[in-house]
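In this view, the complex is presented without one of its protein chains, the others remaining in place.
In order of appearance the chains are A, B and C, and numbering begins at 1 in each one.
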C-alpha cells in the first residue's frame, strides 16, 4: 500500500503490535474453550480472566463487574433493553433519558423502545453540542429508570460532564449508563470516581480487535441478559467466549490507559496545529463542537460551500483517510444527527469533515493534510453554485457599501 | 505443552493454519472499518464481503441471506426473540415448537420466552434421542409461528431429519429454524435443499475463531434485529463488523465444506474403532445416541458406576481432553439435559463422556485413549460404592441360581 | 456503496466545470438540506443546438460525476434530443451508481430540463 495518512481513528483503529503479540498464541495453538474443564480449557480460561482483570483495572472496577461483549453496540443494547425490561417488570419504571447526540447504538435502540411503549426523553444540545444539566435534572420524573449519556462524542469529541450527571442520577435514585467508547485512552475513565452504574466500551477504538467489547455493570445492578443460553459470564452473556478478542482487549486497554496522558497531550498539539492552520489558511471554515471541552484527538471542521463526501473522496485519492460523520451511518444521505442537533444549518451540516488522530499521526501528516485540504477545498469551491452565489451576494453588498 | 490428545472438538476447535493466514493481514495492517468510504475501509469491506460469499456458497445460500453474528448463541437468540416479537406483532402467532435436546442457546431462550407469555412445545425424544415426527406434526397449531430443531446434537451426534421437518413446516405454513452448529463440515448443509428459513452456525466449531458466527435468513423472511444501532448488515445486526472473525469464518467454512466428505469418512473409522474397542474391552459401557443416525465425529459413551467429571479429570491428567456434556454447561451439577431427555437413569446420566474427534485425531490417539480409559475406569470402579453394590447383587443372584 | 472507475474519473476530472462566459439558459435544482445543488449553464444556438454547457455542483461524488457526464452527453445535441437523455442513461454511462445515490444525487438531467424549458418559454419555442 502506498503511504497513507489515517485520520479516521474514531471510526476504528488498526490492531497494535503488542495486541497481536498477546493474541498470537491463541491463534496458533491455545484453542481451548474457557468453559472446558481440561487443561486446554484451563489455560485459555486463565488468560481470559486475566484479560478481564486488565479491563477492570483500567476503569477501576472489580473483575466480576466486567462482562465481555461482542461490541459496544451489544453493550448499549444490553443496558437499554435488558436493563429496562428487567426494571420495568420489577418497578414499573418506564422512562429513560438520553441525548440527541448519542451514537446510533443508543439512539436507535431508544427509539425502538419508544415504539414499544417506553417513554424516552432526548435531551437537546446547544450550538456547541453542550447539554443543559438543569434541563436534565428537571426531566427526571417519578418513573425515570435510566439515564444514558456518552462520555465523549464520536463526531465532535465533545466531553460530557458524566460525573455531574452521575451525581444528579444518584440523588434522584436513577441508574446511569455511560457510553465510554470514545473516551478510553483519550481521557481518564474511572467508574468509581464517576459513580456510574453501567459503562460500555469497544476494543477497536483503541487498537484492539473489532468484534470485542466490554460492559461494566456495578455489582448488584444486573438486570437481565440480552443474549441467553449457556452459563458464560456469570449468566450475564451467553455464547462461547471470544477469547482472542478478549485477550486483545485486555492488552489494548492496559496500554491505552498507561499511555493515555502522554498520548493525549501529543495528539492535542497535533490537533490544535491542524485546526489553527486550517482555520487560518482556508476561509469560511469553523470547528464544530465545544470550544471549552473536547477530547484532544478529534476535530470536526465545516468547510462551507462544499459537500463532505466530495472532500472525503478527494482526500482519499491523495492518500488521506477522513470521514463525514460516523462510519456506521455511511450509506445514510442525511446530514449527521449530531451536527444537526447542534442547529447547524443544513448546508453547513453537509460540509463537515471529521479528522480523528491516532498513534500513527505525525506532525508531517498534519502539514501534508492541511496542504491537501487547502487544494481540495479551493478546487471544489471553484465550481460550487453555493459559493458562487455567496461571492456574488458579497460583491453586491460591497458595491452598495461603496 | 506436553503431547496432548484433544478429543473435545465439539466444544471448540483450535484455529487452523489456513485461517490464521487468511486473517493475518487484518491483524497486521488492514485495520479499516468496512463501513468507511476511504481506501482503508474499502479494502476491508471487499474481504469482508468475500467472506460473506464464502459462507453463502458453503450452505448454498445467497450472500444477502447471510448475516454475520458474534456466535450461534446470538444467532439463535435473534431468530427466537427477534423473529418472534416481529411475527407476534404482525400475525399474533405466539407458539413455537422446539425439542428437549436443543443447545441451551435455544432451550433457555425458549424458556425465557415462555416466561414472557410465548407458548412453547418442547418435543420429547426416545431413549435413542430420536424425535417422533408425527408428534411434531400434531403439535403444530393455528398459532404456531416457528419450529426450531438442531441438525446435529452436540452431545450425542444425533442427526435430526431437518429436511422432513422443513417439509412439514412448509405444509403447515410455519417458519423453520435450524441450529446447524455441529453440522457444518460434518454432514452436508444445503439450505435450499433442506428448505429452511433460518440457520445458525458458529466459526469455532470448524477451526475458525470464537466470537464469530453467521445467521442465514431466507430472503424475505427477515423480522427484526436483536442488536440495533448503525446500518451494518443491511440493518439486521448493528455494531462495527468483526472483520477478523468473519474473514476467518469465510476461510474456515470454505475448507470445512471442501474437506467434509473425506474428513467425515476418516473420523468415522476412528470413531467406530474407539467405540468398538471400548465396548469390547470395558464392561458395562454403552453408546448413548441413535445407532441409526449419528454424525461421525462424536461418541458419547456411558461408563456405569463412575462419575463423568472424575473420568474427565483423570484422562486430562493423562493428556487426553474429553468432556461431560457441553462446555457451556460446565459448572452445572445437573446431569446433561440431553442425556436426561433420553430417559437414561440418573446414575448412568452422570457417567457419560463425550469424545469428539477432529482434524488432529490419529489412530494412535484413539488406541492410547482406549488404554487410558480402560485403566481409568477400572481404577475409579475399584472404589465405587455403586459398583461394589452391583457386584454383590450379582453374586447373590448367581448364588441363588446355583 | 463504492463508485465505479468511471464515476471516480468524472468526479476527479469533471468535464465542463464552472460557469460559461456566455450562456443563454440556466437550470438549477436541488437544495442544501438534501445535500445536492446542481446548476447548469447552457449556450443554445439559433438552431436549438447545445453549443456549450457547463455545471456548478454542490454535492457528493455522484452528484459531481453525474453532472459532468450529463454535460458530456448533451453537448452538441439539439435541445429536443437532449431532453431525451434520462437519469438512467447517465447512470448507465457511468457504469452504474450505488442504489441510494441513484435518485438523490443524479439531478443534472432535471437541471437540464429546467434550463431548456425556461429557454423555450423565454424564446417562445414549443
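Note that contacts are C-beta pairs under 8 Å (C-beta built on N, C-alpha and C of every residue); 3 or more make two chains touch, one makes a residue touch a chain.
Bear in mind the structure is a predicted one, so any value in this text is a computation, not a measurement.
Engineer: Which is it among B:17, B:173, B:283 or B:346 that touches the chain not included here?
Structural biologist: Among B:17, B:173, B:283 or B:346, only B:346 touches the chain that is not shown.
Engineer: Among B:46, B:265 or B:313, which one touches the chain that has been omitted from the display?
Structural biologist: The single option touching the absent chain is B:313.
Engineer: Taking the full complex into account, find the residue in A:16, A:37, A:81 or A:237 that is in contact with the omitted chain.
Structural biologist: Final answer for the missing-chain contact: A:37.
Engineer: Since one chain isn't shown, list which residues of chain B touch it in the complete complex.
Structural biologist: 305-310, 313-314, 317, 330-331, 333, 335, 345-347, 350, 382-388
By definition in this document, only the chains that are shown with their structure count from here on.
Engineer: Measuring from CA centroids, which chain ends up nearest the centre of the complete protein set?
Structural biologist: Of the chains present, the most centrally placed is A.
Engineer: List the centre-to-centre spacing of chain A and chain C in whole Å, with centres computed as mean CA coordinates.
Structural biologist: 39
Engineer: Could you put a whole-Å number on the gap between the CA centroids of chain B and chain C?
Structural biologist: Distance between chain centres: 57 Å.
Engineer: Taking each chain's centre as the mean of its CA atoms, how far is chain A from chain B in angstrom?
Structural biologist: 36
Engineer: Which positions in chain A touch two or more other chains at once?
Structural biologist: Residue numbers touching two or more other chains: 309, 313, 330-331.
Engineer: Provide the list of chain C residues touching at least two other chains, using ranges where the numbers run on.
Structural biologist: In chain C, the residues touching two or more other chains are 1.
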